[in-house]
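Missing here: one protein chain of the complex. Every other protein chain is in place.
Should a chain be cited, it is by its letter among A and B, assigned in written order, with residues numbered from 1 in that chain.
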Amino acid sequence: MSEHIVSVRVYITIFMVLLVGTALTVLAAFVDFPWRLNTIVALTIATIKATFVVLYFMHVRYSTRLVWVILTSALFWMGILFAFTFSDYLTRDWISIQR
Amino acid sequence: MASHAAAEDIHGHPALQHHFENMEQQREAGTLGMWIFLVTEIMFFGGMFLAYALYRTLYPAAFASGSNHLDITLGAVNTGVLILSSFTMAMAVYFTQVGNRRPQIICLGLTLILGLTFLGIKAVEYHDKYEDHLIPGHLIPGRPFDPVVQEEGQPVDHHKLHLLPGATKEKVEMFYWIYFAMTGMHALHMIIGAGLLTFLLIYSMKGRFDPEYHSPVEVIGLYWHFVDIVWIFLFPLLYLLGRHYH
Partner (left out) sequence: MVRNMKAIESFEVPAPPRVNYINAQYGLKSWLLTKDHKRIALLYLGSITFFFFIGGIYALMIRLELLTPQGDFLQSTTYNKVFTQHGIIMVFFFLIPSIPATLGNFLIPMMIGAKDLAFPRINLLSWYIYLAGGVITIYALLAGGVDTGWTFYTPYSTTFSNSYVVATGLGIFINGFSSILTGLNFIVTIHTMRAPGMTWFRMPLFLWSHYATSLIMVLGTPVIAITVLLLAFERIARVGIFNPALGGDPVLFQHLFWFYSHPAVYIMVLPSMGVISELIANFSRKNIFGYSFVAFSSLAIAVFGFLVWGHHLFATTQSVYAGMIFSFLSFAVAIPSAIKVFNWTATLYKSSISYDTPMLYALGFIGLFTVGGMTGLFLASLAVDVHVSDTYFVVAHFHYIMVGGALMGYLGGLHYWWPKISGRMYPEGWGRFSALVIFVGFNLTFLPQFVAGYLGMPRRYHAYPPEFQVFNVLSTAGASILGFGMLIPAIYFVWSMRYGRHAEANPWHLPGLEWRTQSPPPTENFEVTPIVTWDAYEFAPREETEVVGKFRPELEGI
């Protein structure tokens, strides 16, 4: 059996981290950060939480490289969808049509 | 030769399927299959996240107004419930791996109960939206999107929609169809997950899983964690947008 068994200690630790992260994100929401930092803070905390779930609850930390490649490819592909679509919307105003 | 293949079956695990050489190959295939399915789910939700990102960029005030009207307490409690359910799911996999049947069944049961709790709280939230005429478009025949707007100087009524400067009711409707589409799709996935957990519970109680063979538990666990991750992103994006506007 090549399966790695994650210990209960690790699971409990990650669970605590996730709860703390949730509390943090709720508290941060009420603070008025300058510019767009609110969004960035919220997304960063969410990403960190998600990373912990992926690495430990979903065992990616102990899985083969293939699983890691599959996961990163999916995220990359979603990134392509976002990046190229936004490349349209964000640059639409760059050309002004002279009337 | 045929007799050689038959001998292999006799000595294999009863759950070994005929086209696999051994349990290790079967387990690897099952895990890979679920991961690839999760890839499709990532792209599926990704389309909706894209629509969200676009319209939020276009109508920031309306989105903040709509978000402020959501119940942050219920949303945060739901987040906690899901994270706890992810923990119990991971523990269920652990107990299956080490062969402790009773804790395994208990953890699976807890995960199911927590999932149903999430759905229950969601139902309460949806009911509140129904009460406040916030169901978008004409989804409910005879009850179109038509919230009452909070006027300046009037006592604060939590059922009324408070519009931030620059927001209009029509654009807030955009927020609400995104809210319902995304949380609705998420809830649908939770319901499917609950069904899968029920199936796992039944088979666990029949003693079908052991340290040698517990691929379904692991694989459905992956699915459950994924649904949790979607919510981890949905919560701040939908509920916490406009809290810093005062």
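Convention: a contact is a pair of C-beta atoms (placed from the backbone, for glycine too) under 8 Å apart; a residue touches a chain by one contact, two chains touch by 3 or more.
Keep in mind it's a predicted model, so treat the numbers as computed, not measured.
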Displayed chains contacting the withheld chain: A, B
Hidden-chain contact residue, picked from the options B:G115, B:P136 or B:P236: B:P136
Contact set of chain B toward the excluded chain (per top definition): 1-2, 4-5, 17-21, 25, 28-29, 32-33, 36-37, 39-41, 43-48, 50-51, 54-55, 58-59, 136-139, 170-171, 173-174, 177, 181, 185
Interface with the undisplayed chain - residues on chain A: 66, 73-74, 77, 80-81, 84-85, 87-92, 94-95
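Following the convention adopted for this analysis, only the chains that are shown with their structure count from here on.
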Averaged-CA centre spacing for the pair chain B and chain A, given as whole angstrom: 16
In the complex, chain B residues that touch chain A: 24, 27, 31-32, 35-36, 38-39, 42-43, 46-47, 49-50, 53-54, 57, 72, 76, 79-80, 83-84, 86-87, 89-91, 94, 97-98, 211-212, 221-222, 225-226, 228-229, 232-233, 235-237, 240, 243-246
Of chain A, residues touching chain B in the complex: 1-3, 5-6, 8, 11-12, 14-15, 18-19, 22, 25-26, 29-33, 38, 42-43, 45-46, 49-50, 53-54, 56-58, 63, 66-67, 70-71, 73-75, 77-78, 81-82, 85-86, 89
